[in-house]
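A single protein chain has been removed from this complex, and every other one stays in its place.
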Amino acid sequence: MPTIADLKLGQSATIIDCSSEAIPFKLLEMGCLPGNKVKLLQVAPFLDPLYLNIDDAFVAIRRDTAALICIEIDPDE
Amino acid sequence: MTPLVQYILTGIAVMAAIVFLLRKFLPKKTKKSCGTDDCGCH
Partner (left out) sequence: MSKQINVALIGNPNTGKTSVFNALTGLNQKVANYPGITVDKKEGLCKLSRVLKAHILDLPGTYSLNASSLDENIVIELLLNKNNKDFPDVAIIVSDVENFKRNLLLFTQIKDLEIPTILVINMADRMSAKGISLDIPYLEKVLKTKIALVSARKNTGIAYLKTLISNYRELSLEPCLNASSIDPTYFDQLQSAFPNQQLYKLWLVITQDVNFGKINRQEMDVAVFKTKSKSDLKRLQQKETIKRYQFINNVLKQGQTIDLSKAKDFRATLDRITMHTFWGYIIFFVVLLSIFQAIYDWSSTPMDYIDASFAQLSEWTKATLPSGVFTNLLADGIIAGIGGIVIFIPQIAFLFLFIAILEEIGYMSRVVFLMDRIMRRFGLSGKSVIPLISGTACAIPAIMATRNIENWKERLITILVTPFITCSARLPVYLIIISLVIPQGRFLGLSYQALTLMSLYLIGFGMAILSAATLNRILQFRSKSFFVVEMPSFKVPLIKNVAITVVEKTRSFVFEAGKIILAISVLIWVLASNGPGDSFKNASTIVKQEYVDLDSYQVDQKIAAYRLEHSYIGLIGKSIEPLIRPLGYDWKIGIGLVTSFAAREVFVGTLATIYSVGGNNPDTLKQKMSAEKRADGSAIFSLASGISLLLFYAFAMQCMSTLAVVKRETNSWKWPLIQLFGMTFIAYLISLIAFQLIQ
């Protein structure tokens, strides 16, 4: 299943599963919950960290965290 | 100000400096330790 780490620049997706224990709980509290939207806004060199819009929160997370959050990529508009 | 007064004042200042440094650098008995690697808060 694709994760946030697989998003391309500018792509949007819906979060399916973020139950992994290794995900900082703070992220969930900031809006990273199943059903919410996520969009990849910017990527640093070496593809790490990732700058995302998660449920209208503007957050940067490391790639290893992003790889734990399963998503369903939105179809292209 | 007699030389004696001067000596006393100097003595006080020096003692104050020594005491201050000792208190800063010598371990105190009660210290709630948090910040080491295994305290569990992070």
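The letters A and B name the chains in turn, as written, and every chain counts its residues from 1.
In this section, contacts are C-beta pairs under 8 Å (C-beta built on N, C-alpha and C of every residue); 3 or more make two chains touch, one makes a residue touch a chain.
Given the structure is predicted, the values throughout are model-derived calculations rather than measurements.
If you put the missing chain back, the residues of subunit B touching it would be 1, 3, 5-7, 9-10, 13-14, 16-18, 20-21, 24-25, 27, 31-38, 40-42.
Seen from subunit A, the chain kept out of the figure touches residues 19, 21, 24-31, 33-34, 41-46, 48-49, 51, 55-62, 64-65.
What we mean here is this: only the chains that are shown with their structure count from here on.
Here the spacing of subunit A and subunit B, counted between their Cα centres, is 51 Å.
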